[in-house]
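Apart from one protein chain that is not included, each protein chain of the complex appears where it belongs.
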Amino acid sequence: MIVDDRAGNRWRAILVAATALMGAIALVMVVGYAPTDRVQGIVQRVFYFHVPMAWTAYLAFLVVLVASIGYLWKRDLRWDAVARASVEVGLLFTTLVLITGSLWGKPIWNTWWTWDARLTSTLVLWFTYVAYVMLRAYTPDLERGARFGAVLGILGFLDVPIVHFSVQWWRGLHPTPVVVRSDPQLPPEMQVTLLVSGIAMLLLYATFMAYRTRLELIRDQNGLLQENREVAGVAPA
Amino acid sequence: MACCRRIGRWPALPPPSADPMASVGYLIAAVAVTVAGLVGYGVTLARRIEEARAERRDLNR
Partner (left out) sequence: MALRDVTLAMAAGECVALVGPNGAGKTTLLRALTGVLRPTRGEVRLGGLELDRSPALRRTIGFMGHNPCLYSDLTPRENLRFYGRVYGVAALEHRIGVVLAETEATAVADRPVRALSRGTQQRVSLARALLHEPWVLLLDEPDTGLDQSAQDRVAALLRRLKSEGRAVLFTSHRLEWAETLADRAIVLRDGRVGDEIAGPRPLALAARYASPVGTGQAPSPGGRAAPESGAPASAIASQVAPPHVTAARLSPSGRSSAPGILTQLVAVVAKDLLLEWRTKDAVAAMLVFALLTLVTFNFALDLRPEVMAAVGPGVLWVAVVFGSMLGPGRSFIREQEGGTLDGLLLAPLDRSALFLAKLAGNLLVMAVVEAVSLPAFIALFDVRGALGPMALVLVAGTVGLGAVETLLAAVAAHTRAREVMLPVLLLPIIVPIVIGVVQATGLALGSTTAHDLPWLGLILAFDAMYLAAGIAVFEYVLEE
């Protein structure tokens, strides 16, 4: 008889509370405390959630790398569950980064997209996440899927910085204005708001990860239970 | 090579004298997408966990 994880439930609940609290504070600061940018106007406030989501998207991929190495080393499917969870959450954040970035870019740069190093490598990251999801979906055997996912996780992580570097080098051939913010240095109110927002987003990532990993583990357990029933000759539930 | 000149060129910034609230539509859109995405994900996650737990109860019987 497999019971639920009571201690884990409590930690997860605490995490949710912390996220909600931090999120509320961040929201208040973004709306009320942070000053309006002189050049970009009010749309600049997208910055306060776009940038933290970008950090989180890349952090999620780092977690995928660590979980992938962990799985290949320990061969424990719980590492793989973490990798699977982080890919899904990371894909969510990366998608939101691309969309919000585009919505920010249009009024600022008068274009929905540009092929600079950062955007291009984020787009490649997005495709790598999608490739991972497809790979797992098309590999029916769980253990094999875990190995393949781990290999892709490692290769993909090595690849993203190289993409960034090669695009930057390539674009270096054409002069580009670098100005994104109006002032070269962020005023302290903006810095603090960004920091608070960053912490809130990190907590949100942690919360999603905690629950998503739990979901994978329950599903894996269910899979084993299902198999045992079939082997024992019991009718499927 | 006129066709290739557009690639890689960074578009110009709008003039600083523009109304700061002019771009509020984009801000609202960005916020809406973010909230929909994050909240929507959280909700479906909770639902999926509930379904998995229900399935586990069934299998344990």
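Order of writing sets the labels: A and B. Residues in every chain begin at 1.
Definition applied: a contact is a pair of C-beta atoms (placed from the backbone, for glycine too) under 8 Å apart; a residue touches a chain by one contact, two chains touch by 3 or more.
All values reported here derive from a predicted model rather than from experimental measurement.
Q: Could you tell me which of A:114, A:128 or A:193 touches the chain that is not displayed?
A: Hidden-chain contact among the options goes to A:128.
Q: Considering the whole complex, which of A:59, A:72 or A:99 touches the chain not shown?
A: A:72
Q: Write the list of subunit A residues that the hidden chain touches.
A: Residue positions of subunit A that touch the missing chain: 72, 75, 77, 120, 124, 127-128, 130-131, 134-135, 138-144, 147-148, 150-152, 154-156, 158-159, 162-163, 165-167, 169-170, 173, 223-224, 226-227, 230-233.
We take it that only the chains that are shown with their structure count from here on.
Q: What's the distance between the Cα centroids of subunit A and subunit B, rounded to whole Å?
A: From the centre of subunit A to the centre of subunit B is 12 Å.
Q: Enumerate the contact residues on subunit B facing subunit A in the complex.
A: Listed in rising order, the residues of subunit B that touch subunit A are 7-14, 16, 18-24, 26-27, 29-31, 33-34, 37-38, 41-42, 45-46, 48-49, 52-53, 55-56, 58-61.
Q: Can you check the complex and tell me which residues of subunit A touch subunit B?
A: Residues 1-2, 4, 36-43, 45-46, 49-50, 53, 89, 92, 95-96, 99-100, 103-104, 106-111, 114-116, 171, 173-174, 176-177, 179, 182, 204, 208, 211-212, 214-215, 218-219, 221-222, 225-226, 229, 237.
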